[in-house]
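A single protein chain has been omitted from the complex, and every remaining protein chain is retained in its original position.
Naming follows writing order (A, B and C), and every chain is counted from residue 1.
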Amino acid sequence: MDEIDMDNEDEKKSSDQDKKFLNPTPMLDELEEGPWPSFITGIKELAERTKKPMLRGVMDQLEYSYQTRMGYWKGGLVMVRGYGSGVISRRTMIKDKIPEAAEFHTFRVQPAPALHYSTKMLRDLCDTWEKYGSGLITLHGQTGDIMLQGIEESKIQECFDAINQAGWDLGGAGPAMRTGVSCVGPARCENACYDTLKLHYRVLKYFTEDVHRPQYLYKFKFKFSGCPNDCSNSIFRSDLAVIGLWRDSIQMDSTEVLDWIEKNGTDSLVNNVINRCPTRAISLEHGEMVIDNKNCVRCMHCLNVMPRALSPGRERGVTVLVGGKNILKVGAMGCTMVVPFFKMDADEDVDKFIELCESIIDWWNDNGFEKERIGETIERVGLKQFLTGVGLEASVDMVAKPRSNPYYKSKY
Amino acid sequence: MDEIDMDNEDEKKSSDQDKKFLNPTPMLDELEEGPWPSFITGIKELAERTKKPMLRGVMDQLEYSYQTRMGYWKGGLVMVRGYGSGVISRRTMIKDKIPEAAEFHTFRVQPAPALHYSTKMLRDLCDTWEKYGSGLITLHGQTGDIMLQGIEESKIQECFDAINQAGWDLGGAGPAMRTGVSCVGPARCENACYDTLKLHYRVLKYFTEDVHRPQYLYKFKFKFSGCPNDCSNSIFRSDLAVIGLWRDSIQMDSTEVLDWIEKNGTDSLVNNVINRCPTRAISLEHGEMVIDNKNCVRCMHCLNVMPRALSPGRERGVTVLVGGKNILKVGAMGCTMVVPFFKMDADEDVDKFIELCESIIDWWNDNGFEKERIGETIERVGLKQFLTGVGLEASVDMVAKPRSNPYYKSKY
Amino acid sequence: MNVKRTWKTVESGPRDYQEALHPVVKKNYGKWKYHELPKPGILKHVAESGDTLFTVRAGTPRQDSVDLIRRLCDIADKYADGYLRFTVRNNVEFMTPDEENVELMVKELEAIGLPVGGVGPCVSSVAHTQGWLHCDIPATDGSGVVKSIMDSLYDDFKNWQMPSKVRLSTSCCAINCGGQADIAIVVKHTRPPRVNHEIIANTCELPKAVACCPVAAIRPTVVNNKQSVMVDHKKCMYCGACFGACPAIEINHPEHSKIGVWVGGKNSNARSKPSLGSLVAHNLPNNPPRWPEVNEVIRKILTAFKKEGRPWERLGEWIDRVGWKHFFEETDLIFEKDMIDSYRHARTTFNQSAHVRF
Partner (left out) sequence: MNVKRTWKTVESGPRDYQEALHPVVKKNYGKWKYHELPKPGILKHVAESGDTLFTVRAGTPRQDSVDLIRRLCDIADKYADGYLRFTVRNNVEFMTPDEENVELMVKELEAIGLPVGGVGPCVSSVAHTQGWLHCDIPATDGSGVVKSIMDSLYDDFKNWQMPSKVRLSTSCCAINCGGQADIAIVVKHTRPPRVNHEIIANTCELPKAVACCPVAAIRPTVVNNKQSVMVDHKKCMYCGACFGACPAIEINHPEHSKIGVWVGGKNSNARSKPSLGSLVAHNLPNNPPRWPEVNEVIRKILTAFKKEGRPWERLGEWIDRVGWKHFFEETDLIFEKDMIDSYRHARTTFNQSAHVRF
């Protein structure tokens, strides 16, 4: 290849470029290589098809970010009528450089629990969004929202009215109740110990007012998992984790156990099941598998390995944990168990649960500081004080071990 | 039994009493019942034989404490010439009630490492102590001192001169280097990985000045254990714990292993040895016991169960841990490993070790607050800062896991 | 806003799920018996009724265009009775009772560039954050890092080559919206924030800026006769909490905002309790567009895990078994002083025992 050829190449490229709606984005283009689906390819395709200047602006700014290794969005306040949150406002800091990136606001929209869709729902949403917004959608945000990314302030109310009319509502932002997350649960999973979708739906519906109008000390997140596998990542990522479990014995289908052993061998039973039980609650007796259910901590492991042979017991419900969050300021915190078992069969159980949640949130708003997550409040004020405040029984289930220091005020 | 008889009984008792040197101590007398050797019986016998008024005073006050459930000693300052500590001063708060308890000072005396005695040494000590003091001796205090309990201030110097002449010296008290504790180690234990007695002796001798003249921020304690069984309780009870261990492989005598299995059965090998290894470093291969020494954490368990078959490796030394203490103020703290392995064979190794100890103590005195144990200083200032300050290498052995938060100042 | 409003807002909260459920799901709701994993990317669920439901799972870019979503709908209409769902890890799932639809869907998905996989003992999609594309405080790009990593782990997504599930997350600032994961890739600042005294004098309530710092490193001060704040460099530990809270404070830096890698985070309760990840590599350059240094670290970690992990053993559980010393040796990563915890409950992470491996 000689120099002249190269020049030709360049010319060819730039003349190709001329036909393109988008400006060159050499760094971003490198993200089009490789087998994993490329978000850059997606945005480029969308931009070239729709010719929306906002998308060109966003690509220009993103390229500039890649080149300078800095971000250029700033936040602000954009709202739909009557709401105090749900729209994340983004305006460029470098409007003089990239005027097309002037506005890039985002709707956080609450999907159906466990992220189920009919194609009709989704297609309608796409159409509306393409009409008013950029056509770019995040499925889904880490807090479980559909994020409709990129709209101008002037179109926000109209767009919202349209999606709201189609059955959608906004999710949380700011010091408010946030959108919930639930695992697929009873919809498709044999491990579900309660109806995660229904509870998610009922609870978040109940707190809708607090989702839309931030009036808490800080954010508050629910996550719902049907069993301790915790597919919704509730322990470190929600303020209130609802995890399904059972109180009686693991259900065992002896024929299936023998089948399993026949297929996988006794060695595998010992190495992959018995030896992995955290409390050594399983033993091998005369070639058979015996579970000491009093000693089982409902970790799910043996059920996971032998899903045909073992299932959760019949007396099902949830355990309630409070106070998880990630790293900011104090370091990550795991939710702490505060109700070992809560029945969740009837509608009244759900009502009672919602009552409990209300008193937990009230206690927090009464006892917490501004910008303090409930886990931080409990750490500062004390778990005992929390339990007393909310009216919960203390139990040894709530601790890994009783205290090792005598530094407490006794009541007697 | 009629009333007249009872009167006679009472009279008899009180006439017995008349012959006694001691006043009645009805509550303490209850501690003479039961099979365990009674300290009350001992003190009474001693008092009746020696007729020392101080002992009568002490018994009277102790009885009074039992009745009122309060203590009545107060501290103060009593010293021998040239020393700043080593004598614990006790005077009664209720001199008007019990004048004979006026003084009850105590010598803390450093015994030989690992608490070995010849009868000659002990008899001489008893004789001197009976001459000047109460005749009551605590063998031993929790920090390892002989405590000669009960002497008047006026006799202290003379008594000290006498025991000092016989080869004894005082132990620590106050913000000073304290008396050390060492396990029986090489004197009688096959697990000893270094000479606990010698190291104890050399180190405490080196720091004698600091034992006698309190000049630290607070107390500082050494404890020496020959192996991780830690018979000197070093982890929670010393500021600097020296624990013997080995770096190579456990020595295994195959014949003895087979013997053991023959005697105890394979079940016992599996249940009591293999299954108890904390890191599962032992396996059963073709009926034989195999240790994965890279995975062994030197916990001692398998050696404890099979002392004839297993012994520590040949490349022996110590691990050094810093910062243990019990509960006061901050809650109990365990020593933290700061030197995973330190050779301790030659005399020069001991010299180097003493140098290290000096720089640790210097760092503490430079960086700590008044009345702050070194463990508290490290917790406040940071383990990394401690290591840097003392010039020690960081290693992952020093933590249970690397940090889970990003909140540190990086050096780059 | 002067648009004429024709619709009165209905504050309905979450979208109703009834209309979103596949009919076989609806019929067997809460009555599932067991599942099998017939092959990578495919789940088979069997109900008490005897009904069988196949699920095909595929990776997505998460930042989707309506075009892509419409293509997904096309596939769902064709093979999955008009329903689809997404997982908490941005994967899309199609369910069908008809086994023959499975392979057809796999083909069509691959045809539109979406890999089928993420089920069982493999690497699933990366929990994912906004980055330069949308957030107001990012030091790097979420989607770009993810794309770069998943290009390398493409085969590990599509096949069963791992001892067990491997979950990754990336976060474009130290806040870590991506969460705990087997391997978490998170921005790590290495310099204190800078204060723009102009902005602060004009816009900010000073007490807020002062209150946001967890170690009280921010103090009121006066600059050019105007109220402002200063950062005490001795105290500041580069957490960035002030940055999100106060518009006049900037901590991001093209050079000094680095990337750290954390391993052993676990959310499930299976076997061991949930656990936080631990820092094992830091000071990695923030190197767009392909972040090769980060990729290299992840490769090292997963190569070692693949080699040594046992079935059902999560990454952190493997390390618990073999020890951190072995982990660092095997991955060729270096344990540094800074990896010793120094924050609030640091002492509880120290080795308060004589247990040690040589």
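The criterion applied here is as follows: a residue touches a chain if its C-beta (ideal position, glycine included) is under 8 Å from a C-beta of that chain, and two chains touch if they have at least 3 such contacts.
Remember, it's a predicted structure, so these values are computed and weren't measured experimentally.
Put simply, the hidden chain is in touch with A, B, C once you look at the whole complex. From the set B:I98, B:I151, B:L217 or B:M300, the residue in touch with the chain omitted from the display is B:M300, counting the whole complex.
Touching the chain that is not shown, out of B:M54, B:V87, B:I151 or B:C183: B:C183 (per the contact rule at the top). If you put the hidden chain back, the residue from A:I235, A:M252 or A:L303 that touches it is A:I235. Screening B:Q157, B:Q215 or B:S283 for touch with the missing chain picks out B:Q157.
Along chain C, the points of touch with the absent chain fall at residues 269, 273-274, 345, 347-348, 352-355. Seen across the whole complex, the unshown chain contacts chain A at 228, 230, 235, 243, 245, 247-248, 278-280, 294-299, 319, 321, 324, 333-337, 340-341, 379, 382-384, 387-388, 394-412.
We take it that only the chains that are shown with their structure count from here on.
If each chain is reduced to the centroid of its CA atoms, chain A and chain C end up 10 Å from each other.
Between the CA-based centres of chain B and chain C the separation comes to 51 Å, rounded to the whole angstrom. The residues of chain C that reach two or more other chains are 174, 239, 276, 343, listed in rising order.
Looking at chain A, residues 327, 331-332 sit in touch with two or more other chains.
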